[in-house]
Each structure stands twice: as C-alpha cells, then as structure tokens.
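One structure below.
With one protein chain withheld, the remaining protein chains of the complex are depicted in position.
Here the chain labels run A and B in written order, and each chain numbers its own residues starting at 1.
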Amino acid sequence: MSKTELMRTSLYVGGTSPARMIQSGFYHADCLVYDLEDAVSTGEKDAARFLVYNAIKYQRPKDKYILIRINGIYSSELDEDLEAAVRAQPDAIRIPKVEYAEEVARIDEKITVIEKEAGLPVGGIQIWCNIESYQGALNARDIAKASPRVVAMALGAEDFTASMAAQRTKSGWEIFYARNLVLMACREAGISAQDAVFSDIKDMDGLQRDLEMTRALGFDGKTCVHPSQIDAVNACFTPTEKEILNAQRVLDALRQAGMNHTGVCTVDGGMVDKPMEIRARTVLAKAKAAGIEVGGIVQ
Amino acid sequence: MELIKSAIAGTMESSDVRIILEPNHGGGIEIHLESVAKATFGDAIEATVRQVLAEFDVKDACITLNDRGALDCTIRARMQCAVCRAAETKYDWGKVDFHV
Partner (left out) sequence: MIKNCLGRELPERIGDYVVRPYMGPYDTPAPGKTVVTRRMAGHWIPGESKRKETLRDAILASGLKDGMTISFHHAFREGDQVIAQVLTVIRELGIKNLRFAPSAVVNIRNPSIVDFVRDGTIGRIEASGIRGELGDSVLAGEMENPVILRPHGARPRAIEAGELQIDVAFIGASAADDYGNCTGQIGPNACGSLGYAFVDTYHAGCVIVVTDYLVEYPCVPRSISQQYVDYVVEVDSIGDPSKIGAGAARVTKNPRDLLIAERTANLITASRRFKNGFSFQTGAGAISIATTKYLADCMKERGIKAGFALGGIPAAIIDMYDKGLIRVVECSQSFDAIAAQAIVSRPNVVEIDNADYANAYNKGCFLNREDFGVLGALEVDTDFHVNILTGSSGEMMGGLGGGPDVAGAAEIPIVAIPIIRGRTPSIVKRVRTLCTPGETIAAVVTEAGIALNPNHKNYAELKEDLEKTNLKLVTIEELQQLVEGMTGVPKPIQTTDKVVCIVEYRDGTVIDVIREVSTR
C-alpha cells in the first residue's frame, strides 16, 4: 500500500512541546504534521527546527505519513527550514499560504538542491500545498500541477476567510466555493484533496455536520486540530459496504483480465483505467485501516 | 568553537529539559544536572551533552540542566539550540550529511 493512499486525517503538532510531539505518534491520525509555522513564536523558530529534526530522525512514529509544515515562502525562516526539513527526510513538506504555481516550483528547486547535497534520492520528498487565500483558490488548478512532488492540496479556512473579509461560520457557506475549487483542481491533477479544519474542539455535533459536507463533496481527507477529532474524521472516510463491494469487483475484473491476458478490462460496460484502479485500492485500504474485514482481497 | 554569551533553551514542561549554557573560558566542561530521572538516566544525559558539545567542537562551557524526563532526541535538540544561541551562529545542517 503506497503512502499516498491513506490520508484521511492529518494532525498538526507544534514544534514546541516535546511531550505532545511524542504522544502524537500514538494517536490514530494517518498523517502527522510537525509545525514550524503558526504554532511557533518568532523567538523559538530555531528551537522548533532542532526539535522537529531530532524528533523525526530519532523517534519517528512507524506506520504514519510524516510532514513538516515550514514557514511562509517569503519568510526569513524559509531557507533554514528547508535545510533542516529536507534532511529530516519526512514523507512531505507542507507549504503554507501558496498563491502561485511559481512559488511551488521555486520550493521544488530548493528541495532538489538540498536532496542532492545531502545525498538523498531526488524527488523523494513530496509536497502538500495549503491554500489559504482567494488568490490561492483562484490559482488552485495551476498550483496542483506545479510540480510532480505535489501530492495533496489543503484548504486553510481561517486565513482564506480573512482574505475574503468574510465571516467564518459553522455551516461553512463562506468556504463552499473555495472547497470546490480546491477539490476540482485536485481531481484534475489526480492528487489528494484535503478539507479544512473544524476549529471548535468542544462541538462534536458541529464536527459531525461539517463532516457530512466533507464526505458529500468528495474530499479524501481532513486536517484535525485536536486529537479528540481524529476518530470522528477517520470514521467519516470509512467506505460503505457498497463502495467496498464495488472496489472488489473492479480489482477482481483487473485480475481476471490479467490472467486471461486481455488487453482491456471492463466492469459494467465501462473501461477500468488506472485512476479507477487506484480509487478501488484506496477504498479497500481505507476499509482495512478502519478495521473492516474484507475477505479475499486482490492485492 | 567559542561560546560568546549565555543562552537558554527548552522549558520546564514534562518531557522537556531547560538548558542554561554559559561560556567557561579555559574552565573545560562543567555539567550541573538536575533530573527527575537522574538515577536511571543521569549518565546517559551527560553523555549526550558531551557528544553535542564535541560535535560543535566546544571545549569550554558551563551547562546547567533542569530535566523533566526528556528523551535523548529532545536533549540533543535543546543542546544544539543552546550552543547556536550561545555562539551566535547558524547551524550548519550540511554537516549531518555524512551520517545519512
């Protein structure tokens, strides 16, 4: 199962608290985002780099997709962040407040330079882009395709709403269009679409209602702001029985086609292409991760 | 490397270590350790402190640690941060490349 398949939940953990950084490894989030940006005060940016680098190097949680959220593209911390972040060898680097494709291309280049210096496989580190403004939302299509490293795009609702001079509400209509812009851009580029945070930790009912939208729109995952949200969000992305059975049929058909050496594989009169196959595998991976016993899976 | 000024890194939170690093010109390395895990991990903590100082080639320093059960990677991180602050230097991330 490749790492990009299971990204139902990502949890931010600030690069400030060793206790929380260590404990986060035991929660059920698929992805952990060690944060050098918003969670860290200016005076402690250097300390955060050391904490995050050493934590990932020496106490990396197994079975998790690991990200580092670096500081903004125009911040004075960027270059040092990248020097540390690349060498920590996370699965991905998460870039905040992306607005233009060139920004991503520039960061891609910087990462390549450091990968080469450090003797790491070039292209090994992936990129997630946070869209946090109207400009970023409008440019989402280009950003999603800006680099082969980009595997996911996430909407940052609080900053987006601020950029729009709108009001952040629980019903979420103010981010409805941005959600869809990000989603469609992700679908076009074939990357993972990550929904925005629901920030009221105490309102579990509100979270459930928000998740209904998340699921209906078709997001692949959602960022959590507190461990208490993780189980609810994971459950939201647990496939239904119908989805699981469908996925099994797709993979069975592929296996049959492979055995019979037919060039083309069809299910229900439609051709099975690579994206369909990947989606089917993702569904089964999500089912398995949710602890659903799926008998006779085609690997 | 010479330490220019005293510096502090870390907090008194559980699982963290607060390190005060001071220059100690010509005095060698002096470690004062207070730790909730002193009996079981005191030696290991001191060894890490010395290791990081050696990495930076710091020969004279006075280190005061107030440890609240920090793991080794945290002690390392706080020490590296403290040295860079005390020596007013940026960390050369490239120097770890040989360990990759």
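Assume a residue touches a chain if its C-beta (ideal position, glycine included) is under 8 Å from a C-beta of that chain, and two chains touch if they have at least 3 such contacts.
Every value quoted in this text rests on a predicted model; they were computed, and no experiment measured them.
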- Task: Please provide the labels of all shown chains that the missing chain touches.
- Result: A, B
- Message: Touch as defined at the start, partner being the missing chain; which of A:41, A:171, A:208 or A:228 qualifies?
- Response: A:228
- Touching the unshown chain, subunit B contributes residues 14-15, 36-44, 68-72
- Task: Could you please point out the subunit A residues that touch the chain left off the display?
- Result: 22-23, 26-27, 59, 226-228, 290-292
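One rule holds for everything that comes next: only the chains that are shown with their structure count from here on.
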- Message: With touch defined as at the start, can you tell me which subunit B residues reach subunit A in the complex?
- Response: 9-10, 13-16, 70-74, 76-78, 80-81, 84-85, 90-91, 93-94, 96-97, 100
- Query: Which of the residues in subunit A end up touching subunit B in this complex?
  - Reply: 17-19, 22, 46-47, 49-51, 53-55, 57-59, 80, 83-84, 87, 117-120
